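One protein chain is absent from this view; the other protein chains keep their places.
And now, subunit A:
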Amino acid sequence: MAVKQFIEAIHDALQEEMSRDERVFVLGEDVGLRGGVFRVTAGLIEQFGEQRVLDTPLAESAIVGVSIGAAANGLRPVAEIQFADFIMPAVNQILSEAARIRYRSNGDWDCPIVIRAPFGGGVHGALYHSQSVEALFTHTPGLKVVIPSTPSDAKGLLISAIRDPDPVLFFEHKRLYRLVKEEVPEEAYTTPIGKAAVRREGDDITVISYGLALHFALQAAEQLAAEGISAHVLDLRTLRPLDEEAILEAASRTGKVLIVHEDNKVCGVGAEVSALIAEHCLFELDAPIARLCGPEVPAMPFNGNLEREYMLSPAKIADAMRKLAKF
């Protein structure tokens, strides 16, 4: 197995699925000659031609709407929204159309599209290149929302998403693109959507997270192990549908739960995870459920000091974990 970066794993998944299935094509802004602004689609236009690696007009609703129509006519579009911040013009297409075409046609039509978008901050992206938008979509039945945190999951989950008969939003934390590397199988494989993964076994406290924050949580857990606190870390991987069984199991295991995400707290994914735990295993708990999330401000500031303060870090998470362990 070769060691791959997160971004390479995503690129490989696209390349392999496009080779395997001629119905698969990518479309978006700058995905062709430019190879994407992060270069996720680098080299695809040379291999598959400009019709299957389609540089579209700068129009996000069109990128998603055209994907929906192409899927109705038998293709498997993988749409790229250049930054998750810019998905807003396409929200009507995603919520009102993609999420309910199967439902409102009584199963006659489906919508096998994937919408990929880099999200998250910590890269000096300022107000409009840093946001976490997942909570907008996790509320909507009919959608699947996936956020991988490791290269092997990124590849396996993207292949699953492309083969999935339902619309999947696939958010890639842009800070992970070149930060995380690991051995990734060469061949195509699928990682199931809807299944969380235990990243670290522990007995004192449980940390539930996803994306970049998951890595910070693992680093914090390592620090705390040296202090004698054993942390159990669950990577959600899919935010809709949530892996309820895994969440409840992880919560019950230690009775102390910290939910961590970069997105702000109010009505974020942590709210739902916390409600699930409260509904199903309140009496297994030994401490109030804790959440560590982004601040309640509209966007990530451009100013470096403010951005640093906005972002989560292993130190911040370690503090929250210590506090919970002591409770």
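Criterion: a contact is a pair of C-beta atoms (placed from the backbone, for glycine too) under 8 Å apart; a residue touches a chain by one contact, two chains touch by 3 or more; residues count from 1.
We adopt the following convention: contacts and distances are computed from a predicted model.
**Student:** Have a look at "Pyruvate dehydrogenase E1 component subunit alpha", "Cell division ATP-binding protein FtsE", "Nitrite reductase (NAD(P)H) small subunit" or "Aspartate carbamoyltransferase" and point out the UniProt protein name belonging to the hidden chain.
**Tutor:** Its UniProt record gives the name "Pyruvate dehydrogenase E1 component subunit alpha".
**Student:** Quick one: say which of A:Arg20, A:Arg34, A:Arg104 or A:Arg308 touches the chain that got left out.
**Tutor:** A:Arg104
**Student:** Which residue from A:Val66, A:Ala161, A:Val273 or A:Leu312 sits in contact with the chain not drawn here?
**Tutor:** If we include the chain that is not displayed, A:Val66 is the one touching it.
**Student:** Going by the touch rule given at the top, which residues of subunit A touch the chain that is not shown?
**Tutor:** Against the left-out chain, subunit A lists 25, 51-52, 54, 56-57, 59, 61-62, 64-75, 77, 89, 92-93, 96-97, 101-110, 141-142, 144, 164-166, 194, 241, 244-245.
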